[in-house]
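Of the protein chains in this complex, one is absent; all others appear in place.
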Amino acid sequence: MIHIVLLLLPLLLSISHASVNDFCVADLNGSDGPSGYPCKPPTKVNEHDFVYAGLAAAGNTTNIINAAVTPAFVAQFPGLNGLGLSAARLDIASGGVIPLHTHPGASELLIVTQGYVTAGFIASDNSVYVKTLSKGQLFILPQGLLHFQVAYGKRKAVAYAVFSSSNPGLQILDFALFASNFSSSLITQTTFLDPEQVKKLKSVLGGSG
Amino acid sequence: MIHIVLLLLPLLLSISHASVNDFCVADLNGSDGPSGYPCKPPTKVNEHDFVYAGLAAAGNTTNIINAAVTPAFVAQFPGLNGLGLSAARLDIASGGVIPLHTHPGASELLIVTQGYVTAGFIASDNSVYVKTLSKGQLFILPQGLLHFQVAYGKRKAVAYAVFSSSNPGLQILDFALFASNFSSSLITQTTFLDPEQVKKLKSVLGGSG
Amino acid sequence: MIHIVLLLLPLLLSISHASVNDFCVADLNGSDGPSGYPCKPPTKVNEHDFVYAGLAAAGNTTNIINAAVTPAFVAQFPGLNGLGLSAARLDIASGGVIPLHTHPGASELLIVTQGYVTAGFIASDNSVYVKTLSKGQLFILPQGLLHFQVAYGKRKAVAYAVFSSSNPGLQILDFALFASNFSSSLITQTTFLDPEQVKKLKSVLGGSG
Amino acid sequence: MIHIVLLLLPLLLSISHASVNDFCVADLNGSDGPSGYPCKPPTKVNEHDFVYAGLAAAGNTTNIINAAVTPAFVAQFPGLNGLGLSAARLDIASGGVIPLHTHPGASELLIVTQGYVTAGFIASDNSVYVKTLSKGQLFILPQGLLHFQVAYGKRKAVAYAVFSSSNPGLQILDFALFASNFSSSLITQTTFLDPEQVKKLKSVLGGSG
Amino acid sequence: MIHIVLLLLPLLLSISHASVNDFCVADLNGSDGPSGYPCKPPTKVNEHDFVYAGLAAAGNTTNIINAAVTPAFVAQFPGLNGLGLSAARLDIASGGVIPLHTHPGASELLIVTQGYVTAGFIASDNSVYVKTLSKGQLFILPQGLLHFQVAYGKRKAVAYAVFSSSNPGLQILDFALFASNFSSSLITQTTFLDPEQVKKLKSVLGGSG
Partner (left out) sequence: MIHIVLLLLPLLLSISHASVNDFCVADLNGSDGPSGYPCKPPTKVNEHDFVYAGLAAAGNTTNIINAAVTPAFVAQFPGLNGLGLSAARLDIASGGVIPLHTHPGASELLIVTQGYVTAGFIASDNSVYVKTLSKGQLFILPQGLLHFQVAYGKRKAVAYAVFSSSNPGLQILDFALFASNFSSSLITQTTFLDPEQVKKLKSVLGGSG
């Protein structure tokens, strides 16, 4: 049979030239660009590049929000680069809250895997869509809109959020306002919040300005 | 020369078949889809479909924010459909404010044409970028991030905002929270604002829930 | 405070015109197009459009492959339309197999939520990437490449597959070859399989031709 | 074996729901939109929808340019809808010319199949790239740039042009200027051509205005 | 309150990893690619990267066309990189003309801010759409089509052109033909212009070949 294999070689070789871009595992040492990171050379890619174990363990919910968001974006999971997908794990203890936030660059599909989650978003016309989800239910949160997740009931909740970009971004409203150096006078001017309210939350969240 | 024209006709005719999709003026009576509205039949399109005069007059700034946003999105200017562009006119009286907001579906390029505008945005890592712009200066506001514009100084300011989508969306933070039916208990839970603050702004902005 | 609300109304109204396209819940009765289905009118959309419960129950694995794939694509979950995301639930009993298949229109991110799954794909250069995943681990399967999932060990496995399109497609190799009317002579000619092998699998899977 | 087939049916059925959008053959009676035409119902699609024979015969080159462009765009070949590809056949008799033109919506790959073709394009920085191509050679013409093809030598030339859009558009410079109703005064003002030159070419090509 | 801040730190830190790609200010020293330039490291970005003052001053219209085009494309304004937007300032003195041209890679939205501008474009089917615009009016020029702007009346006109790409390109018809090294014989062959006309305009515009 060996002669047959040899006859096939020219075809095999011309094909292998075409194989470069099935995937593009991020070389995080390279400079990223508008479409993502440069690709790791294919010869250095192996099966470990396509696996991520960082969401297997629960996030630490011993904090002020009784909740944790653990991202598996391209910076954590380079195999996602350029493929239009990423994920995060949400751990929400009883009473826990993922505060109001947006993902500037992606829509989100929420999959509840434990407990109950009340999730909601607000649309551009100020309509509010809220649902309490049980295990196995999906909820879709369209790109760029303010949304939240809270645990419903006394049980801890766990959910996976998946995104339509390998780098969806995450802007948490309270952190943007009160954990940044956004000046208090501009905050009160552009949000109508009372100065005392701004001062109080800045002191909790560590903002300056 | 007439025989030459006739000889050209077969070529002319085969070309005219190819001309359908240079543009796609929205038929707003049709159902929109993920990429926009269906196209108005080319035979009904004329030069008026490509012009919009609705931004020529100043918006009315006699209101609580001393400012006005006048959109020229696809719903107002159907000729933009599918072309990845839209605009809005910002009129900001002295002391006026375009409150903190996002465009879920587009980046924004701001062009100041009168007075001074202080504009800023907050990035996902809570960095704040603020600049005061004079006439003719440009500022870029990346997609989906919280941003604002206020008049700087005693003069009225005018600016054009242009967007990388014919339907960028506009979510004003205060309206999403306090002019909607987003329940006060969920607001306090997901924003850490005090209940009194929420109640006060809901009464100003007309929110319920 | 009522006079302030009234003064705000002009701004509120001009904004509501801009709100149409935050999302585009599919009207499955309309004709789909290259970018998806036409949008359900916003006035008919409510929170139920953004939830899907069809993946909450286990799929029936009492079949020849001891496994089940339950899709939540746009046809099942219209709220996904145009948002670049969909999902499926994989139930794989002990010894079960999701046979070799591709998704012609999307990359896949696999999230194991119970048991152990051995998953793998073959790249264009015929490299094979295989990993056994435990609960909480992620695996990325780049667009259009042949891949499979099998239960590892004696336990039933459950996983969610999420996709970078609301309509990823699903082409199962064996069904394409042996459950279709693809003529046996063309199959043997284009796959080098023996005629007896083709005949045998067609009789199992119901193919003709 | 029949019982095995029956056990497979639940899987087969859930899969068929997912199959809608492998392709989207244009329903040319529907209204097109920014991404193309609505899809013909899958039940009405057969193999003939994926074939186009209109480029098999030579175009008629008995005309002023001694050449013919025969398009296979989505309007002629509905199976191309949404797939990002189209084609045209170029027949260029000895001395024939495809006059300077652009495709506003696509790049072009030229494949010469008979004779010799001199092709060229002009870039934004006014660099000119010209090559004479023989049978089997490829030339790439980047999107939106002015380009031309002429027969080189005494033989008739044939080439296929393929495009990165199912509807690339075709704007022929001379027809845009001299076969339209573009007013002669605006032409001279915006091109610096002499009025006599404009008048002469309008009389040949049938323009008015 | 300090203990609360500390408890938040784990969440804050995991979030900051996700923030890389809200924007991608061009590193113009890097090699550009099909989607733009590599990103400047976020630590080197400040508010000045998002501002461009180069359009604040009028362009010099003391030239043969009595007009000037001042671009703010990614090469001038690196903050635009990857955001799908750019701009240019048009200054057109009385009698001035922006000659017939195309943008191969973008649609254009024209905003008149002073005087009167007559603008027009020619579609693939040779239809001509022309309008005279006054201050504050918008005109949309679909991608890749030949268009022009001239001052209407005795006043100087100023307009901003904004584009649906950070690098729209600009091909001026007369410069492509008569300021390049496009050979005169190919020009006459592919445009039907008289050799004398070509010679005359080449001598004015500096073309060779």
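Note that the chains take the letters A, B, C, D and E in the order they are written out, and that residue 1 is the start of every chain.
The rule we apply is simple: a residue touches a chain if its C-beta (ideal position, glycine included) is under 8 Å from a C-beta of that chain, and two chains touch if they have at least 3 such contacts.
Here the structure is a predicted model, which is why all the values come from computation and not from measurement.
A.B. asks: Name every shown chain in contact with the chain that has been left out of the document.
C.D. replies: Listed by label, the shown chains it touches are A, C, D, E.
A.B. asks: Using the touch definition up top, pick the residue from D:Q137, D:S183 or D:S203 that touches the left-out chain.
C.D. replies: D:Q137
A.B. asks: Considering the whole complex rather than only what is displayed, give the residues of chain D touching the chain that is not shown.
C.D. replies: For chain D, the residues touching the absent chain are 15-16, 18-19, 22-23, 42, 46-48, 50-53, 55-57, 72, 77, 79-80, 83-87, 89, 107-109, 111, 113, 120-121, 123-126, 129-131, 133-145, 160, 162-164.
A.B. asks: Please output the residues of chain C touching the missing chain, sorted low to high.
C.D. replies: 97-100, 102-105, 118, 120, 122-124, 126-128, 130, 142-146, 148, 150, 169-171, 173-177, 179-183, 186, 189-194, 197, 200-201, 204, 209
A.B. asks: Residue-wise, where is chain E in contact with the chain that is not depicted?
C.D. replies: 31-35, 59-60, 62-65, 67-71, 73, 75-76, 104-105, 167-170, 172, 175, 179, 203-206
The working rule: only the chains that are shown with their structure count from here on.
A.B. asks: Please identify each chain that touches chain B as well as chain D.
C.D. replies: C, E
A.B. asks: Look at all chain centres (mean of CA atoms) and spot the one farthest from the centre of chain A.
C.D. replies: The chain lying farthest from chain A is D.
A.B. asks: Degrees of rotation, nearest 5, to put the Cα trace of chain A on chain C?
C.D. replies: 180
A.B. asks: Where in B-E, C-D or A-C does the B-D interface recur, with over half of the contact pairs identical by residue number?
C.D. replies: C-D
A.B. asks: Can you check how far apart chain A and chain D are, centre to centre, with Cα atoms defining each centre and the answer in Å?
C.D. replies: So the centre of chain A lies 42 Å away from the centre of chain D.
A.B. asks: Could you work out how far the Cα centre of chain B sits from that of chain C, in whole Å?
C.D. replies: 35
A.B. asks: Distance-wise, how many Å sit between the C-alpha centres of chain A and chain B, to the nearest whole number?
C.D. replies: A distance of 26 Å separates the two centres.
A.B. asks: For chain C, which residues are shared contacts with two or more other chains?
C.D. replies: Residue numbers touching two or more other chains: 15, 18-19, 22, 33-35.
A.B. asks: Can the chain contact pattern be summarised as a line, a ring, a star, a complete graph, or none of these (other)?
C.D. replies: Drawn as a graph, the chains match no named shape, so other.
A.B. asks: So, with touch as defined above, which chain pairs make the list?
C.D. replies: Touching chain pairs, listed by label, come out as A-B, A-C, A-E, B-C, B-D, B-E, C-D, D-E.
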